[in-house]
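Since the structure comes first, as structure tokens, the remarks are kept for the end.
All protein chains but one are shown at their positions in the complex.
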Amino acid sequence: MDTKYGETLKVILKCLEDCNTCFDACLKEEDVKMMAECIRLDRECADICTFVAQAITRNSPFAGQILELCAEICDRCAEECAKHDMDHCKRCAESCRKCAEACRQAVA
Amino acid sequence: MDTKYGETLKVILKCLEDCNTCFDACLKEEDVKMMAECIRLDRECADICTFVAQAITRNSPFAGQILELCAEICDRCAEECAKHDMDHCKRCAESCRKCAEACRQAVA
Amino acid sequence: MDTKYGETLKVILKCLEDCNTCFDACLKEEDVKMMAECIRLDRECADICTFVAQAITRNSPFAGQILELCAEICDRCAEECAKHDMDHCKRCAESCRKCAEACRQAVA
Partner (left out) sequence: MDTKYGETLKVILKCLEDCNTCFDACLKEEDVKMMAECIRLDRECADICTFVAQAITRNSPFAGQILELCAEICDRCAEECAKHDMDHCKRCAESCRKCAEACRQAVA
């Protein structure tokens, strides 16, 4: 991708994918109750990732603030996912951490 | 990306990027009036691309219909962008055509 | 609201609210597993409601198809919510049915 946010964008979109995959997988787990907060935060995180991807690619005057908010939501989602042992949670936690870092670098 | 829609997803996200880049560039053109329909369709297309990316990654039961709608909107955006000579329009038209094709293959 | 879709819009936004309220309440239920499909469909429905609200208000050339898709997703969410006795599910089912009807009337 050839925008100035190209690399950031890839990381954001990987995060979107892993959050939604985790959301879907959590809903199919044996113990869904244990995953309730994860389901909620996966959705929060997938939605802000989509929002930031739109903002960046259309050269939004608010891209900076949206990136910062995305980093914060990623942090929280990573924290929750890290409490669980499922592969989908581990992968999601890692993608969220990378995404938070990439968003902060893009603002800096 | 490791979902069954992995390749489709990449093409969709390239289309999102090129539509929003075109939207931004059209708004900066000397003759904005000539680009009005392009601006409108870029937005339609970027939004359905985002919507389908969310639907696919969270394993939506409606992914098929959303992919079909995306293909139709991509066709229309490609048609409009193809009328203009700017690089951002040509690139957008090409991405839209590829995206329409990828969406139809994903449904088939 | 003063667009030609004014009444439709109100019903769509009530549906958005009741779907997301149901999503939130389901995640707090004692038996979350029983609500998994409801949680999934609430999200599908809230998202298409938002999408159609945007499409209608910006006079999208694709408003018709998006309204039809919304009606279909509302039907499915209403069907799932109707299986459960919680107030939030009953209210959501009713809003989804009304929304499906309003979307179909808007297209007709």
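So that you can tell them apart, the chains are marked A, B and C in the order they are listed, and the count of residues begins at 1 in each.
Everything that follows uses one rule, which is that a contact is a pair of C-beta atoms (placed from the backbone, for glycine too) under 8 Å apart; a residue touches a chain by one contact, two chains touch by 3 or more.
Because the structure is a prediction, the values reported are computed rather than measured.
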With respect to the chain omitted from the figure, which of B:Lys14, B:Arg43, B:Arg58 or B:His88 is a touching residue?
B:Arg43
Need a quick check: the contact residues on chain B for the chain that isn't drawn.
24, 27-28, 30-33, 35-37, 39-40, 43
Name, in rising order, the residues on chain C that touch the hidden chain in the full complex.
1, 3, 9, 13-14, 16-17, 19-21, 23-24, 46, 50, 53-54, 57-59
Footprint of the hidden chain on chain A, which residues?
40-41, 43-44, 47-48, 51, 54, 58, 60-62, 65-66, 69, 72-73, 76
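As a convention for this text, only the chains that are shown with their structure count from here on.
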Select the category (line, ring, star, complete, other) that matches the graph of chains linked by touching.
complete
Is the contact between copies chain A and chain B built from the same residues on both sides or from different ones, judged by whether over half of the numbers are shared?
same
Can you work out the whole-Å distance between the CA centroids of chain A and chain B?
22
Residue numbers in chain B touching 2 or more other chains?
54, 58
